[in-house]
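Here the complex is missing one protein chain, while the rest keep their positions.
Labels run A and B following the written order; every chain starts at residue 1.
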Amino acid sequence: MRCVPRDLVSIADLDAKEIEAILDHGDRFWPMGDEPIKKLASLRGRTVINLFFENSTRTRTSFELAAKRLSAEAINITSSGSSISKGETLIDTARNLMAMHPDAIVVRHKYGGAAEVIRGSVRPAVAIINAGDGQHEHPTQALLDAATIRRHKGNIDGLEVVIVGDIAHSRVARSNILCLAKLGARIRVCAPWTLLPRGIEDIGGELTRERVRVVTRLEDGLENADVVMMLRVQAERFEGEAPRFPNARELSRTFGLSERTLAYAKPDAIVMHPGPMNRGVEISPQVADGSRAVILQQVSWGVAIRMAVLERAVLGDVPPS
Amino acid sequence: MRCVPRDLVSIADLDAKEIEAILDHGDRFWPMGDEPIKKLASLRGRTVINLFFENSTRTRTSFELAAKRLSAEAINITSSGSSISKGETLIDTARNLMAMHPDAIVVRHKYGGAAEVIRGSVRPAVAIINAGDGQHEHPTQALLDAATIRRHKGNIDGLEVVIVGDIAHSRVARSNILCLAKLGARIRVCAPWTLLPRGIEDIGGELTRERVRVVTRLEDGLENADVVMMLRVQAERFEGEAPRFPNARELSRTFGLSERTLAYAKPDAIVMHPGPMNRGVEISPQVADGSRAVILQQVSWGVAIRMAVLERAVLGDVPPS
Partner (left out) sequence: MRCVPRDLVSIADLDAKEIEAILDHGDRFWPMGDEPIKKLASLRGRTVINLFFENSTRTRTSFELAAKRLSAEAINITSSGSSISKGETLIDTARNLMAMHPDAIVVRHKYGGAAEVIRGSVRPAVAIINAGDGQHEHPTQALLDAATIRRHKGNIDGLEVVIVGDIAHSRVARSNILCLAKLGARIRVCAPWTLLPRGIEDIGGELTRERVRVVTRLEDGLENADVVMMLRVQAERFEGEAPRFPNARELSRTFGLSERTLAYAKPDAIVMHPGPMNRGVEISPQVADGSRAVILQQVSWGVAIRMAVLERAVLGDVPPS
């Protein structure tokens, strides 16, 4: 019996039960980090292609490690070495790779919707996993964040989570809003108006309209929060273009997380960041290195969750835990 | 007993029997594409170095997959990370790699003859495989093309094959002319005079003089053809230099394959392209996606043929089929 592979293009496609199944699946790989021999045989003889049109050390490395620890062959393709520079369309690139019979293609692209385009281009035998597409979604980031929160808080239902920073340009924010809302959290998105996309509460329809609240002062965002998620200030966005308000320095001053501002959150709040961090910009070194930061655990969960996502993608089923 | 490895530098070095042995060998790997577990043990503990001085996603990926599916270790070296930028000679680079005891080196280089230079620099224990050298040869492309044709036409002997496009600068054309002539096809090369190298019929001596015909009108080229091979219009060749005739647009208009022009070929003709395609330039989207195109099957055959070439290269023998 051959199973149909399961794509992971966006959190929007998953319901709470599917999300929880992936998190449970990831839990089974978590202890492996402490084992000397980190190798399972479940994807032996399978092929995972990492097709990265945008550079990303940590995400590519995380997926590559996840694939290899399941004994899959991992093939890396990065834009600098790709046919894209020869004018081939994304669809043709995808079909060409498909013709080499990989089991999964992990794709990162600067354009939102790229993963969906690829999913539509290849036959179902190849699973497509979105590793970040433009400002659309970054579903494995949201899943690893949920896994990290669950580990520390036991349950996500009923938690108060604040996401702080450049919401407008963040696929991490979008995937996290959808994922956390589905799992029952209440989410505040916290940014100056100019970095808040209109209608952000509506991205998940009624579900998010009920659960998402917009705040424009950091202190209001942090107050009584269980989880504080800081987004990266993408300084490159603020340079070279027409002057923006706020600029990176202003944003740091008014929306940066320090020990002083963190005091507004609950005493046992955890602090998260998808990385790479700008120390001293969106987060102070004291907080980044402090006891409430779980930033490196997010990275560790990244490998476990991606093992789960790859196994689910290729084997087409979540084995019972 | 240790076998002497078998290089593959050019089709010119092979006779028809050797070519057919490689094609038969590739046939044995073809069904693997549909298997869930795509892994054989024949090159376990062997090392294949992909030494790419020119970027090429599809060729590098195809060789890397082929090596890994045979359980070899695949090491990628691309020019951007290479010692070449430090002024080392090609011969010294080859000798250095040889000193690390690889079993095969797959080389792509912008200069014709580079693979031969490397073959002359290393001791016979290392097999050299040419993955495209300048305007000289691209032997595995010709072999995978022959395998694709054989699959669809049963036999190559007696077929009418037309190769259309920039013949003058195409290593694909040269390797295909030699390969197809050896296998008994009749070949028409079809291009405007300015893109036809003088003496192209002579590249294989008497054999090709008998079998190769030059035509300069697309309709004459296509008439009654069994196989239509389109070459990529390398638009980059037509830019930045002195104006050429024809330019890319003109070439597209007079030598592009459309449903209208394809009608000149036999009703069961197959359409091939080595990729990456310029849709709407040398080939219309309708033809590229039509029922007669076997372009993605060429890619699939690429992996199977490269598995055969690597196994032959390292194990020094073509196992009986």
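In this text, a contact is a pair of C-beta atoms (placed from the backbone, for glycine too) under 8 Å apart; a residue touches a chain by one contact, two chains touch by 3 or more.
Nothing here was measured: the structure is a model prediction, and the numbers come from that model.
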Full-complex contact with the absent chain, from A:Arg58, A:Lys110 or A:Arg253: A:Arg58
Option from B:Ile37, B:Met100 or B:Ala263 whose C-beta touches the chain left out: B:Met100
Residue ranges of subunit A at the interface with the undisplayed chain: 33-34, 36-39, 52, 55-58, 60-62, 64-65, 68-69, 78, 80, 235, 275-279, 296-297, 299-300, 302-303
Residues from subunit B at the interface with the omitted partner, ascending: 2, 44-47, 49, 73, 75, 77, 80-83, 85-89, 92-93, 95-101, 103
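FYI, only the chains that are shown with their structure count from here on.
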Rounded Å distance, subunit A centre to subunit B centre (Cα mean): 40
